[in-house]
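Below: one structure in structure tokens.
The complex is shown incomplete by one protein chain, all other protein chains being positioned as in the whole.
Going by the order they are written in, the chains are A and B; count residues from 1 in each one.
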Amino acid sequence: MDLKLAIELGVIGLTFFMLINASALLVLAERKIMGFMQQRYGPYLVGPHGALQPLADILKLLFKEELRPKGADKWLFTLAPILSVTAAFAAFATVPWGAETTLFGLLDTPIKLGVADVNVGLLVIFAITSMGVYGIVLAGWSSNSKYSLFGGLRASAQMISYELSYATSLAAVVLLAGSLSVREIVDSQQGTWLGFLSHWWIFVQPVGFIIYAIAGVAETNRAPFDFPEAEQELVAGYNTEYSSVRFALFPQAEYINMATMSAVASDLYLGGWHGLLPFYTPLDPLIEQYGLGWMVFLAKVSGFLFFYIWMRWTLPRYRYDQLMSFGWKFLLPVSVVNLILTAAGWLYFNA
Amino acid sequence: MPEMLVFYTFSAVAILASAFVIGQRNPMYSVLLLVLSFAAVAGLFIQLDAPFLALALMIVYAGAIMVLFLFVVMLLNAPQEDALTWDRAHPLRHPVVTRFGTVLAVFLIVELGYALMRGNDLAQPIGSRASGEVVSSVRELGRVLFTDYIFAFEATSILILVAMVGAVMLARREGEQS
Partner (left out) sequence: MVPLSHYLIVSAVLFALGAAGVFLRRNLITILLSIEIMLNAVNLTFVAFGRFAGDVDGQIITFFVMTVAAAEAAVGLALVIALFRHRESLNPDTFTNLKW
């Protein structure tokens, strides 16, 4: 096994490891940020300033009793969280998180930092994210309980509705960048405009970015679109009857989906690993030279995730019919008009 | 050799999953097995240098149409077929059907074997007319779709509109106003 293959396998393992750690850290981050926004400290006792709280949470969940309702479908009850989590992890496969690097001269040919680089990478992310709907639908159905069924149906209908605006806003960026491969879209954001503004697509597509952010939040069933799993509304929605490990997989899938959405947003609109700040800084050539793009990417993803958590604890929740009418009657027409205007502008400036 | 292995794996999964789809009594399991079959066929498409089509298959069929099927199965609480009546009234127990079906099946298998034995098989694209790069590129697909097949494209969009209106009209309860 030559060195390059070993390092590529190591990159894949590192990506998977990073995702699992991300879900654990997001549990902690959400509770701490929620605490600070509500003018209190979050978890404080476990570990220094509550840093080991996710460990306590996971241990508690692992030691709970594994229940299965009597009428629950034997296979589908266990399959549903597995499907959710598998789709969540697999969607990160074509998300690149760093530039090509030779690891400081260790390798002869550079390797790409990311699990895979397919020339239709963006569609892979989209296809696997739409597989995540099955996990929720099956969870709702197989629990054999009214609350779960309604929660599952509503959550999946919401996810499908917002997938359309999600895809259309992505199509506008694909048009601008000229490729479906996420790595090429990021590389098209190198350099600057007018000498000082970073060549990020958000400056050409501000409306598209907002549409993408809203659709991404709705896709992952996060507030303010989390009606199907809100505690006050449907007990706990589709995961009412779940306990212990099967339950733990659902929030994990949700956090990984959040991380994927943030990663795709920073890759497509915020420049990925090019350009630390929205304007040119003298640090940028240094970052390119020393291969520290992945730290820039990490900073942008973390910023976006903070924005996610901030939105959850600031905004009130949408009611379900308001949510659906917003998705179909407002967001979809706006994203289609955005695509048409982008195509017209691109044709005008490039004809 | 790895190519053939991948091909056999995907084909076996597709055929087995489809066989279970038609052999399952629970419609929920049938739908999920069909999703598995679509995933296997998408793998075969990727092997045929059509990655965009494979992902479009997953997004459209497995991501949208099968979810629609799942919704209908759940909303109607589709009952399983009753096992006893199924066994008693099964068409394969009908003598005429069985004989005719067997004759037809034997005929088709003999014909398939003859076609395979003739040896006019293609192992490479004809004259290497287009490499995998050209056929799998999305740009080429879009170019042909929007120039040569533009009429079919526009007609399909009207078809989808008609289907959408029709589905809404058919599924509403009687006596319901707008």
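Just so it is clear, a residue touches a chain if its C-beta (ideal position, glycine included) is under 8 Å from a C-beta of that chain, and two chains touch if they have at least 3 such contacts.
Since this is a predicted model, take the numbers as computed values, not measurements.
Across the complete structure, the visible chains that the omitted chain touches are B. Seen from chain B, the chain kept out of the figure touches residues 3-4, 7, 11, 14-15, 18-19, 21-22, 24, 27, 30-31, 34, 37-38, 41, 44-45, 47-50, 52-53, 56-57, 60-61, 64-65, 68-69, 72-73, 75-76, 78-79, 81, 86, 89-92, 108, 112, 115-116, 121-130, 134-135, 140-141, 144-145, 148-149, 152, 156, 159-160, 162-164, 166-171, 173.
Simple rule for what comes next: only the chains that are shown with their structure count from here on.
Each chain gets a centre from the mean of its Cα atoms; for chain A and chain B, those two points are 31 Å apart.
The part of chain A that touches chain B in the complex is made up of residues 73, 75-76, 118-120, 123-124, 126-127, 130-131, 133-134, 137-138, 141, 149, 153, 156-157, 160, 163, 180. Partner chain A is touched in their complex by these residues of chain B: 28-29, 32, 35, 51-52, 55-56, 58-59, 62-64, 67, 70-71, 74-75, 136-138.
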